[in-house]
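Step one of this worksheet: look at the structure below.
The complex appears here without one of its protein chains, the remainder shown in place.
Per-chain residue numbering starts at 1, and chain names A and B are given in the order in which the chains are listed.
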């Protein structure tokens, strides 16, 4: 596919300095771009790459426009990273529009009774949709995905191949669930009895808002009695575990390998670095940012950035410091004793 | 579905104080319960909610019975949480009993040669059962699940959709494996040779006892030579990694994202908080409890609770303390020097 710079600016705005009929056939990173490709400068720290990139057009902010223009076309915009995001979506939409329409419902798919399918729904090979499921306009179900009975998916939501979307779970519009994600497995609930565990059937569901993205092999368990809740605009990366009864507020984002234990309530506009762990039955307020690999063991209500990671070190140094750490409390007492002696 | 309080007590015991014909149509949490619903008080700290809940019936201990009875029906029992667990199971069994029987073996399922299927076995759409597998009475295989050749599943065990149950692996009775779990992938075994890794074929299997629950996308690798062993009553949450040759003792429970490295031997009656990590070739005794996100680097034989997590803090404070941590060993030496000077 190839598009003119004029087409891009017409669709996405921005000020074009250069020839509208310059043809672009790929969006590229600064380092790998070749003639005929478009790239962008998201941060001032990439300024040094302006001279060397071979991109035919650069998306830049006003303050870098003159410099960038000396070497070729530019599109000037307030937020080049956002412009790039929108360019990728526009690009993919054009790519898809130029293709033959996919089979709407693959003959190998298994569709249950009383399923409500909008005529525009696409269902891939080997997918299984159980009785009573409701799939709205433009829903796409990937190959071998499974939609449980009475589940509902809002307009434009897409399940990739091999997604599990459990019985009676609900998801809003424009969502995207990646391969292997499991929505609506049982929460981990057992009552202890005489040294054994008695299973508690999980009777709630999972309720997911609009514009939610869920990564590959991520799990969101159904609630014990009420629903697990994922609000609008939440973004979850791969291999995340969301336990039963959790609530995640709107537009919160979590990087890969995060775990959230049961009944935690997380506010909106939060971010979680990779492998952050959130213990159960606690509350995290709005606009709290947890660094990667940090463990939240009690509620955090005040907005801010929080961290808790043992600093990595050469193994020998780490061993010494880690061993001493076990005596830290004693060291403090010894320090105190000295202080008393010297400043009595 | 709706049941009378009298039916509940007749099935599950407990002392009913209230009308036996009071109809209940949902089990609910204290906060969300409405009239016609039943809830429970598992801990004294929820006592404050007795006055405000709208539940028609509360399951309580003797000491809260009088207070709870002032607002409606109560079921008095020694362990309300256990009662709730059993109520959920009885409830779900009744729900299922009232439904049309599911197709026993879906026509799209692929069944190999010499498979032994009890007549009561149910197999979902698109599932694949390889040659020589043995499925006992009441076994249920979910949609798109895969049972490898010569695998055996005991009576009443259920695989959810898209479970992988590998060749020659064995699981006992009344088990439940959630979607996406992978039982019997190859253990991670390689011999180093001239800077490369030579694969070691994994010749063992996975042997799982009775009453074991395995969470979504959890992996249990087959043993290198002998079997990986999961004893009776073990409960594993989602996204857990159990490496080859591991042994997990009876009734041990692990929360989500736990990892257990190769050849670790874990006792019975243990608990592991979420994301706890257990290194390989070590031993954990019975009744050892590992806190969430803690890392076990050597054997622990003494029962008790063990923890090891860097405390989370505001980022600025963490940075200062983490940086100082790298000097901890030196700080101890400096403290010692001072002590010698002052107490010579």
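Please note the rule applied: a residue touches a chain if its C-beta (ideal position, glycine included) is under 8 Å from a C-beta of that chain, and two chains touch if they have at least 3 such contacts.
Here the structure is a predicted model, which is why all the values come from computation and not from measurement.
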| note | By the document's definition of touch, the residue of A:150, A:190 or A:318 touching the omitted chain is A:318
| query | Who touches the missing chain here, B:41, B:76, B:182 or B:250? | reply | B:182
| query | Contacts of chain A with the missing chain: which residues? | reply | 27-29, 32, 79, 81-82, 84-86, 88-89, 91-92, 106, 108, 124-126, 143-144, 160-162, 176, 178-180, 211, 213, 215-217, 233, 235, 237-239, 251, 253, 255-257, 269, 273-275, 292-293, 309-315, 318-319, 322-323, 325-329, 331-332, 335, 338-339, 342-343
| note | On chain B, the omitted chain is touched by residues 108, 110, 126, 128, 130, 144, 146, 162, 164, 166, 180, 182, 185-186, 188-193, 195-203, 217, 219, 221, 224-226, 239, 241, 243, 257, 259, 261, 275, 277, 279, 290-291, 294-297, 300, 304-311, 313, 317, 320-321, 323-325, 327-328, 331, 334-335, 338, 341-342
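The rule is simple: only the chains that are shown with their structure count from here on.
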| field | Centre distance in Å when chain A and chain B are each reduced to the mean of their C-alpha atoms | value | 26
